[in-house]
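Working notes, beginning with the structure itself.
All protein chains of the complex are present and in place, except for one that has been dropped.
To keep things simple, chains are lettered A and B as they appear, and every chain counts its residues starting from 1.
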Amino acid sequence: MAQVSLQNIRKIYPNGFEAVTRTSFDIADGEFVVLVGPSGCGKSTLLRMVAGLEDISEGHLSIGDRVVNDVDPADRDIAMVFQNYALYPHMTVRKNIGYGLKNRKTPAEEIERKVVEAAKMLNLEPYLDRKPSQLSGGQRQRVAMGRAVVRDPALFLFDEPLSNLDAKLRNQMRIEIKALQRRLGVTSIYVTHDQVEAMTMADRIIVLNEGRIEQVGTPAEIYHSPASTFVASFMGAPPMNLINARLEGGQVLVNGGTPLAKAPGAGAVTLGIRPEDVELNAAGPLDFHVDIVEELGAHRLLHGQLAEQNFTIHVSKEIAAVPGATRVALKPDALRLFDVETGKAL
Amino acid sequence: MKRAGFTTRWLPILLLLPQLIIIAIFFYWPAAHAVQSSFYLQDPFGFGSTFVGLDNYTDLAGSGEYLKIARFTLVFTILVTFFSLALALLLAVKADKVLRGARSYRTLLMWVYAVAPPVAGFIGLIMFDQSWGPLTELARSIGWDFKLGVNFNDTAIAMVIVSVWKQVPVNFIFFLSGLQSIPKAVREAALIDNRSASGRFWEVTFPLLAPTGFFLLIINITYALFDTFGIVDTLVKGEPGNNPMTLVYKVYVDGFRGNDLGGSSAQSVVLMVLVLALTIFQFRLVERRIHYT
Partner (left out) sequence: MTDVTQIQTTTMPMRKFRIRWSDVGDHLVLILGSLFMLVPLLIVLQTTTTTDVATIKNGPELVIGDQFGVNFDKAMFEASGFSGENTGMSMLKNSLILGLGFALGKIAIGMMAAYALVYFRLRFATFAFWLIFTTLLLPLEVRILPSYEIAQKLGLLNSYSGLIVPLIASATATFFFRQFFRSVPEELVEAARIDGAGPVKFFIDILVPLSQTMIAAMFIIMFVFGWNQYLWPTMITTEEHMYTLVRGIKQITQDLEGTNIPEYGRANMLALIAILPPVLVVIFFQSWFVKGLTESDK
């Protein structure tokens, strides 16, 4: 178990492309950190640098109290779960799980004991003598987990481990992985492009975009107080509504004049609000035209136009809704303001 | 066959006909004829032939010369197969690893594929030329008076070297494509699991190359047995004499030069059985071959 520290880490490929710009953060012992962002944001590169599968162009990486920039992957005391599981196709499940231990000169009885223990934990016992090709996707995923768990590493690395599973299995494994990590208390870095995975699993989320960190925070912080319009629109489904507004006379004005809340400053701003912080209210201050009602069972999403801009609101299943004109009210304390130019939160 | 196949009757037959006619005339008929004449003794002047049963075969089994050639063919096949596979594997592993110049290396290592065996044999003749061949000179510099075409062992060594030179590219191409089809993540997982590069190679990469390796094993044995004909023919300069030769070359020498039709045919049948055995072996392997997916 160990804390991990990245100081001014950069990745520049030989062709000059900068995949990760100067990035620093620390991960506490036992913490579950999720790196999330769209594809090409540098999250996988970052993870692979921690694993030692990519060279670090600049900066220092330490795991525990050791700088590991030039340490071989096998000597970093890490375990990694890959997107396609990367199981050794010619080895049985038993050998797959035990392979890392064998290479560390662990005695055979101890390997066997640990492998069986891990297999029990992951419900893999009946499959120990099968080859990966004879297993289902979910079972392979478990073997990949077993291979990581059995090593008893200082750090777990997950590279989109659930992206090849179907939706139902993905939900189940999400919970299992999180529970397992809680139980073992191993520091973990988890990479995903799926914001639901990030929200549900992380102790702390790091949102990345174009090779730089957009925001670091707990899931609640990221969700409720996004640091930028990028985070606001990337995290949460449906995303936060972002509409053009104006600051004038200590008020936020939308639609050419309707004041919504007090705020200092002047000029154009981007106003953000989560769909569930909007309520249908015949006496509300804003016109909203519903185009489409999306029925989701537990609740409904109403997509339409507010101040001639796309806007979505979330209403509970008790509230009837039909396309057409209506009025809404925004919860004042849920309003978020962003700079029009930079997209940063004000 | 496709689910929605066409039902026209005459067209498919017409389409298959050219292939089947050629096969019948130039494959089945000659093969059957070879089997048949292996039981006959042909009059040396071409006046008819007499049925002699298995005499041609027992003659073969009792012939010291034939057994000697069979032994040589075996040793030759083992050496050529081993060295061309080993060398190609080494080069493919390295070519797969390097980033810089990978394409140039690939081209430099595979062009020899396109050289015809007898032309490869000709290049061997030049390299081992008695008066100025660079390899003859090299041998001389360590006190070895290399005599291609005169000394049995020297000629055999030249045959092996030339045959390996000619075969490395094919093996290289297949090994390289085999290596490139191993998922990157599996290699990376091994990188985390095993700190020793040689350990990773023998325990992960090599077993994953095994299917390619088995396939190439058969290809190489077939090559050493059959396709080296041109190399042997040029290196012995068409004068078998005391020189080493392979079983296939012997069929040709006896049939064409010696006019021993019966004996040559019996040898052909022995070779057919050999090919059959190799093919069955190959299919057993393919059947049992683990499909790593």
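One rule holds in what follows: a contact is a pair of C-beta atoms (placed from the backbone, for glycine too) under 8 Å apart; a residue touches a chain by one contact, two chains touch by 3 or more.
Since the model is a prediction, treat every value here as computed from it, not as a measurement.
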Any idea which of B:L74, B:A139 or B:M272 touches the chain not displayed?
B:M272
Looking at A:T21, A:S57 or A:N164, which makes contact with the chain not pictured?
A:S57
Counting contacts across the full complex, list the positions on chain B that touch the omitted chain.
1-8, 11-13, 15-16, 18-20, 22-23, 25-31, 33-34, 37, 87, 90-91, 94-95, 97-98, 100-101, 105-119, 121-123, 125-127, 131-134, 137, 165, 168-170, 173-174, 177, 197, 215, 219, 222, 226, 229-230, 233-234, 237-238, 248, 251-252, 255-256, 261, 264-265, 268-269, 271-272, 275-276, 279
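In this section, only the chains that are shown with their structure count from here on.
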Any idea how many Å lie between the Cα centroids of chain A and chain B?
56
Complex contacts: residues of chain B adjacent to chain A
183, 185-186, 188-196, 199, 203-204, 207-208, 210, 290-293
In the complex of these two chains, what residues of chain A are touching chain B?
51-53, 72-76, 78-80, 82-90, 99-100, 103, 131, 133, 147
